[in-house]
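Below is one structure, written out as structure tokens; comments come after it.
For this depiction, one protein chain was excluded, whereas all remaining protein chains were kept in their positions.
Moving on to chain A:
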Amino acid sequence: MLFGRFRKPYRALVLAAIAVGLLSTGCGQQYVVLHPVGPVGEKELHLMELAALAMAIVIVIVFTLYFYAVIRFRDTPGNRAPYRPDWHTNKWLEVLWWVLPAALLTVIAIPTVQVTFELAHVPKAKDPVVIDVTSLTWKWLFEYPGQHIATVNYLEIPTNVPVLFELTADSPMNTLWIPQLGGMEYTMPNRVLPLWLQANKTGVYWGDSAQYSGVGFEKMFFKVKAVPMKDFDAWASQVHTTSTPMTLAVYHKLLRHDTMGKALYSRYPRDTFPTIASGFTLTGSGMYMTMNGQKGRIVYMPMSRSN
């Protein structure tokens, strides 16, 4: 009798409305996190889905018990539900609700650890394209050590090849985030942190900084154009031959606290990117480090030898 109110015909209608609402908005292309175009973003999305599913199970169980209790045990006259004011323990129930969340969390935890370790390494099958990223006050400087070109607030990357970003900052901290390719990583002064991403579909995506760094920080949006490898090579050599070079003077101009649009440079001064990471960046063994004088060549370095 108590559940009669849930069986009324409009229940289906409400559910349908919710479903349509979610589908019409939830599947839009603007939900960038839900529409990854590369393996990193896809793995992250799969984990989100797994976690969301496990949490949905918890939510359903808790909500069922909760609504049942709240409706059944209301203090209304004539409520015939049993009243047991001194009932305060039940061994098996209590064991159950230690075990149940633990089991569900184990289901999430195992792939979490696996994927965390997987994403820490660039797949060895292909040589990655390296891009040295420096966040400046309020702009992004991207240097391509392999192609000897540099860009500001614009990225062009080849598809189907991992891209290894080496991140540092000549500014307050920022994070490099290109949601459709995958998760973000901080840029920090005096550190070089690695992040690899990959686009498997050609297209234009957007990226930005997710860490507040001052009044102009919302202008740090940039476009990422993913093109096939040979188009990328053609673009790089075209930039290399036709654009103006970035001199130290230009770099110092970039250091000013202001915002700017896109810019392309045919080459860049060597020492604008740190040659070795300092400090206590916990890169772990087997992580990629760029060595002095070996720009563009990736060397496996255990942590103990990196400093």
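Odds and ends about this structure:
Operating definition for what follows: a contact is a pair of C-beta atoms (placed from the backbone, for glycine too) under 8 Å apart; a residue touches a chain by one contact, two chains touch by 3 or more; residues count from 1.
Everything below uses one rule, namely that contacts and distances are computed from a predicted model.
One chain of this complex is left out of the view, and of "Anti-sigma factor", "Electron transfer flavoprotein subunit beta", "PH regulation protein F" or "Cytochrome c oxidase subunit 1", the protein name its UniProt record gives is "Cytochrome c oxidase subunit 1". The missing chain, though absent from the display, is touched by one residue of A:102, A:204, A:229 or A:248; that residue is A:102. Within the set A:115, A:250 or A:263, the residue that contacts the chain not displayed is A:115.
Summarising the interface, chain A meets the missing chain with residues 25-26, 28, 30-34, 41, 43-45, 47-48, 50-52, 54-56, 58-59, 62-63, 65-66, 69-70, 73-75, 79, 81-90, 93-94, 97-98, 101-102, 105, 108-109, 112-113, 115-117, 119-120, 137, 170-173, 175, 177, 179, 182-186, 188-191, 193-194, 206, 208-218, 221, 257, 278-284, 287.
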